[in-house]
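The structure's right below; bear with me while I get my questions together.
One protein chain is absent from this view; the other protein chains keep their places.
Each chain carries a letter (A and B) given by its place in the written order, and its residues are counted from 1.
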Amino acid sequence: MNQIPILTLLLFLPLVGALLLLALERREGMARVVALCIGLLETVLACSAWFCQCNLPVANAPKGFFLFEDLPWIEALGIRYTIGMDGISLLLVILTALVTVIAMLTSWRSITERVSLHYLLLLAMESGIMGVFLSLDLFLFYLFWELMLIPMFFLIFIWGHGRNIYSAVKFFLYTLIGSLLMLLAIIGIYLIHGSQSGIYSFGLSAILGTQFTSATGLWLYAAFLLAFAVKFPIVPLHTWLPDAHTDAPTAGSVILAGLLLKTGAYGLIRFGYPLFPEAARTLTPLLIVLAVTGIIYASWIAFAQKDMKRLVAYSSVGHMGFVALGIAVWTPVALSGAVLQMVNHGLTTTALFALVGMLDERTHSRQIEDYGGLWGKVPLLSAFFVLFAMASAGLPGLNNFVGEFLILAGSFKVAHIATILAFIGVILPLVYTVRLIQEVIFQEERRPLTLSDLTLREISILAALAIGDLYIGLHPAPLLEILKTPVALLTGGSP
Amino acid sequence: MVSLNFYLVLSAILFAIGTIGVLTRRNAIVIFMCVELMLNAVNLTFIAFSKYLGNLDGQIFVFFVMTVAAAEAAVGLALMIAYFKNRESIDVEDMNLMKW
Partner (left out) sequence: MDTIAIPAINLAVIAPEVVLSVVAMALLLINVFVKSEQKGYLGYLSIAGILGTLLMLIPAWGSSVEGFSGTIIQDNFAIFFKVIFLISAAMSILITDKYLEREGCNQGEIYPLILFATVGMMLMASGTDLMTIFLGLEVLSVSLYVLAGFNRNNIKSNEAGLKYFLLGAFSTGFLLYGMALTYGATGTTKIAKIASYIAMNGVSSSNLMLVAGMILMSTGFAFKVAAAPFHMWTPDVYEGAPTPMTAFMSVGPKAAGFAAFARVLLVALPALKPEWSSLLWVLAVLTMTVGNITALYQQNIKRMLAYSSIAHAGYILVGFTAGNAVGTAGILFYMLSYAFMNIGAFAIIILVGKKGEENSNVSDYAGFGYRHPVLGIAFCIFLFSLAGIPPAAGFIGKFYLFSGAIQAGYIWLAVIGVLNSAASVYYYLRVMVFMYFKEPTEDFEWVKLTPAFVLCLLIAVIGVLVPGVLPGLFLELAQKAVLM
């Protein structure tokens, strides 16, 4: 364990910030600034974790974890406060910190009522998501998993529009039912492991070797998979997502797409596959089929959308389908690709939602048919729009291409047909993205619009994301280097 | 000697009559009397067992049941009076201020 408990700080700094905001109930300007400062501090902290990688190996830590903290918590139940960070967590933690700051900035002007509550919820959610990415104790993991749900519900509910009540409740119930079944499975693992080894523990490293009979393992894994698949979302369980996105405020959409969807994939990588290798192998074909169906189906539906936010939401489902495919085949290359794709999707989709939010703020419409001819009016905005839309479509040289390429390359050996079908899924986004760009940016103006170009705040948001996009697109090697060890350990090869 | 079963059957019948009365009657006082009937059916069971088993526990129990029933009656009638003052009825059909 190192001297400064960076991980604990990462976990609780936002929560402390949220408490601070309670005191600033009436002072909205102040609340914004304080929240942003906390967010930035968290980002700095997250990035500083990057430089701890040389720590390896850490005493007592599982292999590959360069930051690790372990304290007793509820000893009566064998629950420990175990958190750790490996390469996969590191990338996602940095993404979380960054996206939260961006969410704060995007709602800087658009949220005018109950400001401090809004920022409070964003910070509380950041804490929850950090917890999910860092926990190495199943009980702790579940706690944070639930913790991130509630702020999201309120974000959609209070600041949403349209059918926000319906969407918030749908979102909540879908995820809650999934996660409660996962809780039962967690208890089941705990009891089975306890009766086998005599040591009752929720710690991941303790539980890892537990043997399940194939039927039990399958049921337990199914419960986990259900919880993760809802978050993912994998296709038959995705219906909450477009609704939630459509009605959520911009910051809500940004966090939802940028971070919340990643938690499902992360859970599958960290807990689902390692805990139930046998059951996971049994269900792999199912997961592959669902992933490929998702990729194609979502792209197809996206093509028909008139609402830009809904279109981006469906494109998210498609992108996450790639992640699911990468995880399902479980080869080193595909898995690195999947993690990278999670980061990519976090950056690109965040940017797209932010852009749609900016347009919405200016004209109060998200319908594609209301726009046109933006290129001539707001060149800067249009340029960013084109950049991110192309990134999302997987244009070589931009980030999504790298992730998708790795996933396809990694999965081809294992699942030929699925990979070929998924390849169609690479092309389809191009079709609807080009249509989107054509209609919104380049086409003749359909009705007179008065628009102002980006403000400095908006430029900084988009520029930060664009830098990320380009960096990963052109030079993904450092990130892949980070992922190499954990992915190798997970897939059973040597690092 | 009358066998135990006769007592048991008798008290079961009394208990059943009491139960049916509680479920079908509408006047609160009659309902309460039916409850008393149930309690007395139980008392009969206790005494019969006590006699049959040859130990006193059952009879002691009966004393307690009777005492408690008296206390209950006092409280219950007081509640009925309070209700009657406000509502001028003790028909349970009228107790419908709160539903679902």
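Here is the rule we use: contacts are C-beta pairs under 8 Å (C-beta built on N, C-alpha and C of every residue); 3 or more make two chains touch, one makes a residue touch a chain.
Note that the coordinates shown come from a computational prediction; the quantities given were computed from them, not determined experimentally.
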## Note on the structure
Missing-chain contact among A:I4, A:V44, A:I74 or A:I424 belongs to A:I74
### Message
From the list A:I158, A:A222, A:V414 or A:I459, pick the residue that touches the absent chain.
### Response
A:I158
### Summary
Contacting the left-out chain: of A:Y119, A:F133 or A:F172, that is A:F172
### Query
Residues on subunit A that touch the omitted chain in the whole complex?
22, 25, 73-77, 114, 117, 142-143, 146-147, 150, 153-154, 157-158, 165, 169, 172-173, 176-177, 180-181, 183-184, 187-188, 190-191
### Task
Pick out the residues on subunit B that sit against the missing chain.
8, 15, 18-19, 22, 28, 31-32, 35, 38-39, 41-42, 45-46, 49, 52-58, 60-61, 64-65, 68, 71-72, 75-76, 78-80, 82-83, 86-87, 90, 92, 95, 97-98, 100
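By our rule, only the chains that are shown with their structure count from here on.
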### Summary
Cα centre of subunit A to Cα centre of subunit B, whole Å, reads 65
